[in-house]
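One protein chain is absent from this view; the other protein chains keep their places.
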Amino acid sequence: MTPEMVERLSELARQVQGYIYPNEIEIHWSILIVVYPYLTGLVAGAFILASLVKVFNLKEVQPTYRLSLLTALAFLLIAPLPLLLHLGHPERSYEVLITPNPRSAMAMFGFVYAWYLMAVLLLEIWFTYRRDLILYARGERGLMRWVHRVLALFSNDVSPEAIAFDQKAVKVITIIGIPSAFLLHGYVGFIFGSIKANPWWSSVLMPIVFLFSAIVSGIALVILLYMVILPFRGEPIDMKCLDKMASFLFYAVIVDFSLEFLDFIHRLYESEESIKIISQLVLNKLIISLLVMQVLLGMIAPLALMVAIKLLDLNHELRKLLYFLSVLLIQLGIFSTRWNVVIGGQMFSKSLAGLTTYKMELVGIEGLLTSIALLILPFLVLAVLLKILPPWETPERVALESTATG
Amino acid sequence: MLDIFRKLPDAVVRLAVVVILLAATVTFILSSLPPALKRRDLQRAAAVERESAREIKYAGAGTCAECHEMEYTQKKGGYHRNVSCETCHGPAKNHAENPVDFKPPAPRDRQFCPTCHAYNASRPRGFPQINPISHNPLKPCYTCHQPHDPKPPTVPGECQACHGEIERTKAVSPHALLECTTCHVTPEQHKVNPRGVRPTKPATREFCAQCHGTNSTVEGPPKIELATHGEKYLCWQCHYPHMPEVD
Partner (left out) sequence: MNRRLFLQRIVSLLLTLGLPVGLFTKKPAAAAVKNGKSGAKPFYGMGIDIDKCIGCAKCMEACKAENDVPKEPFFFRTWVERYVIKHDGSVSIQSIGTATNPSSETVVEKDILRSFFVPKLCNQCANPPCVQVCPVGATFQTEDGVVLVDDIRCIGCRYCIQACPYGARYLHPEKQTADKCTFCYHRISKGLLPACVEVCPTQARVFGDVNSVASPLTRLKRMNKIHVLKPYLNTEPKVYYANLDGEVK
């Protein structure tokens, strides 16, 4: 053990309140494991928003359909990174795929993830973009031409029958995709919810709460991106689209809030053995992150803003400002939610008799800076994807379309 | 056969090719992996082997007896008969294998024995405990106690040698000035054979009434009416005699 480690652990030991089992001195799942469900939640949420367009034929939200899919892909590609960085032996991570333990939720999740990524998301994106990829390739030269030809799998058929098949395929994949997206993030919730050793995590509601907070954060993210990217490109924001997305966000937040409120009431009412230490946990360690950031700022404030928007007839500029504020607060709130679940669940001892503390490093593989980098990275990936697979009409495409069908 | 391919949409054919290539690659990779990476039973057998092959540090009490018969026999009859040699002498497997080059330490300083024998309120009743500061200070423990047969040189004069917690509780109680023998008839043999020969406990209510009954002539102790006070029980079934406080 290095002297730094001894110093760090001694400091943690001094901050212990009450009694903890000796091995509980360090918090095992750090901020990286907070970032991970946050990222996968955004994936599930963005995908479900996209699915609403295809399955329920929501024309108003059509403008964000492709953006949602690409957002989901960008975050899905980066999400395994915090896990890999956290492992004691990332070089052995392939073992989960070759010799997984079928009784382990974490192992089975690896396959759910792979299924979702390949069979659902990539396929849906491919079928959505196939025609455009061919058209782009026809009009380009050099590297971009080859990128698009390869991505199109060298396909060249833009006949009406082929396009019709593409659209039908997208619809079917979306139908499979919705339960897959539910499974993706529900499983993450199950990974926590199935741990009987931890009364803060062990709950039937955990997968459901995770899923709904994922939907909330995903929709909020797409709204955020929509409101940032479009003005950046000099294009007007479609208020109908924005209002409709905000509507779904509103309903999702209400459901999410109700579920978390139900969990709270249920715990207090049943008053099981763990209630004493959990109350101490919330009041001593989680006052800011739970009461202020998750509940007040993360849910009640956005809810109030959205109710205000619904009730009052505000002009576009004010509405956009309030929406923007709401989705920012929601991102903060959902990140805090993940923090409170992951870190909160480890700050009290399984002896139910003590509290410990989490000292986040600034630098280092599990530090704050790494986490910030991991949160920024998906946006960079998204920027690349937006370049290769533009979700909006480009002049080139418009021109090509007239030549292709005409 | 080719008819089917012609009838399928172009997109599907291309995807099928990709899927087949992917499946083939995965199958190839999986099949070319060595069994050690794929078969769990082999991995577990290897893990059990590795675990079983770890170095042994403690020889076990039986091993010492093979050479150190005298100490072993000496220990067998004394108070330390259940204490393994290595409890005090530390791990000695290397000594068992190479008696010349490795010698386990024989702890001789006064810090060692109090690890077990220093007074601690949580230790079980009757375990011999001393106050390391006041108990024959400066003299090493083995001066009076042979570690392999640690009978005290003299029979303990006071009960507190083994009953420290009770003594300290009583010392700050209203019964502080009472000797243990006031209430407990203690045969001398109890000091030598504590579990075999036990002191008595008062068997009647009248016993405590000697001081606490209204008829008692002893001044000071609180008095109760024997006939009506807690009639069903012996006094010590409610009042802890070593700290006989009332709410």
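In this document, chain identifiers A and B correspond to the written order of the chains, with residue numbering beginning at 1 in each.
The working rule: contacts are C-beta pairs under 8 Å (C-beta built on N, C-alpha and C of every residue); 3 or more make two chains touch, one makes a residue touch a chain.
What you are looking at is a predicted structure, and each value in this text was computed from that prediction instead of being measured.
A.B. asks: Looking at the full complex, which residue from B:Ser31, B:Ser122 or B:Thr204 touches the chain that isn't shown here?
C.D. replies: Looking across B:Ser31, B:Ser122 or B:Thr204, the contact with the absent chain belongs to B:Ser122.
A.B. asks: Could you tell me which of A:Pro102, A:Pro160 or A:Gly234 touches the chain that is not displayed?
C.D. replies: A:Pro102
A.B. asks: If you put the missing chain back, which residues of subunit A would it touch?
C.D. replies: On the subunit A side, contact with the omitted chain comes from 1, 5-6, 9-10, 13, 16, 19-26, 28-29, 83, 86-90, 92-93, 95-96, 99-108, 110-112, 115, 119, 172, 176, 180, 183, 191, 194-198, 346, 349-353.
A.B. asks: For review purposes, identify every residue of subunit B that touches the missing chain, sorted by number.
C.D. replies: Subunit B touches the chain not shown through residues 12, 16, 40, 43-44, 46-48, 50-58, 60-61, 80, 82-84, 86-87, 90-91, 115-116, 120-124, 127, 165, 168-169, 172-173, 243.
Methods note: only the chains that are shown with their structure count from here on.
A.B. asks: Averaging only over C-alpha atoms, locate the centres of subunit A and subunit B and give their separation in whole Å.
C.D. replies: About 51 Å separates the centre of subunit A from that of subunit B.
A.B. asks: Which residues of subunit A touch subunit B once you look at their complex with the stated criterion?
C.D. replies: Touch list, subunit A to subunit B: 95, 98-99, 123, 126-127, 130, 153-157, 161-162, 165-166, 169.
A.B. asks: Going by the contact rule set out above, which residues of subunit B touch subunit A in the complex?
C.D. replies: Residues 9-12, 14-15, 17-18, 30, 33, 37-40, 43.
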